[in-house]
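Only a single protein chain was left out; the remaining protein chains are all shown in position.
Up next is chain A:
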Amino acid sequence: MATSEVKVLGSWPSPYAMRPRIALNLKSVDYEYIDEKLWEGKSQLLLQSNPVHKKIPVLIHGDRKPICESLIIVQYIDEAWSSGPSILPSDPYDRAVARFWAAYLDDKWFPAVKSVGVAKGEEAKKAAIAQVEEGLALMEEALGGCSKGKGFFGGDEIGYLDIAFGSFLGWLRVTERFNDMKQLDEGKTPGLVEWADRFSSHAAVKDVMPDTDKLAEFGKMVIAKIRAAGAAAEMH
């Protein structure tokens, strides 16, 4: 398959943009990666490909219309390249559990991580941190249930929930660094600590996981902008 047949429109600091790339790597599908510098404005290609949300990531597969929303893209990749390793579990209940936790992470947990950085006042910050830690405790338990003793949420191999959760590790590490704390902690979340290492060093992940230092620099810039604008950042 020609490289230009599959394109991913993304942005290197975005956890969401990592997801389709990891999925394509797992399926050994070649693709062209187009990086958007969102803080400089949105390209024509992005605005044309995702007119409804104007957000990355976007997957463009051959002649078909673009596919948007990171987890929808991951499911599409799993279904379109069905001969490769499966990303979603095969059992309907396991699939529902994986989807549930991925939705929880996107709708509740990661917004809490983001709010730690821009929380106004000590109390708000403490509340956000507590939410983050509560979420990690839930995920530690979920890991036990989903992995069934193996190395990943997906079992022997990286799956849907590994991709959904693992893509947030960079920003979690940056948040730990900025707030001088350990949220992924050997004492409280030993399973997740080991899983995080395994995930980050996986062949399908390591080249698309942003360097924590670089991400921290970017994070400082984003926080400064947010504080200045008093509005939420445009990252999806």
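FYI, a contact is a pair of C-beta atoms (placed from the backbone, for glycine too) under 8 Å apart; a residue touches a chain by one contact, two chains touch by 3 or more; residues count from 1.
By definition in this document, contacts and distances are computed from a predicted model.
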Candidate names "Translation initiation factor eIF2B subunit delta", "Transmembrane p24 trafficking protein 3", "glutathione transferase" or "Dolichol-phosphate mannosyltransferase subunit 3"; UniProt protein name, chain not shown: "glutathione transferase"
Of A:S11, A:N25 or A:Q75, the one touching the omitted chain in the full complex: A:Q75
Candidate in contact with the missing chain, chosen from A:Y104, A:F178 or A:F218: A:Y104
Omitted-chain contact residue, chosen from A:K37, A:R64 or A:K150: A:R64
Touching residues (missing chain, whole complex) on chain A: 52, 61, 64-65, 67-69, 72-73, 75-76, 79-80, 92-93, 95-96, 99-100, 103-104, 138
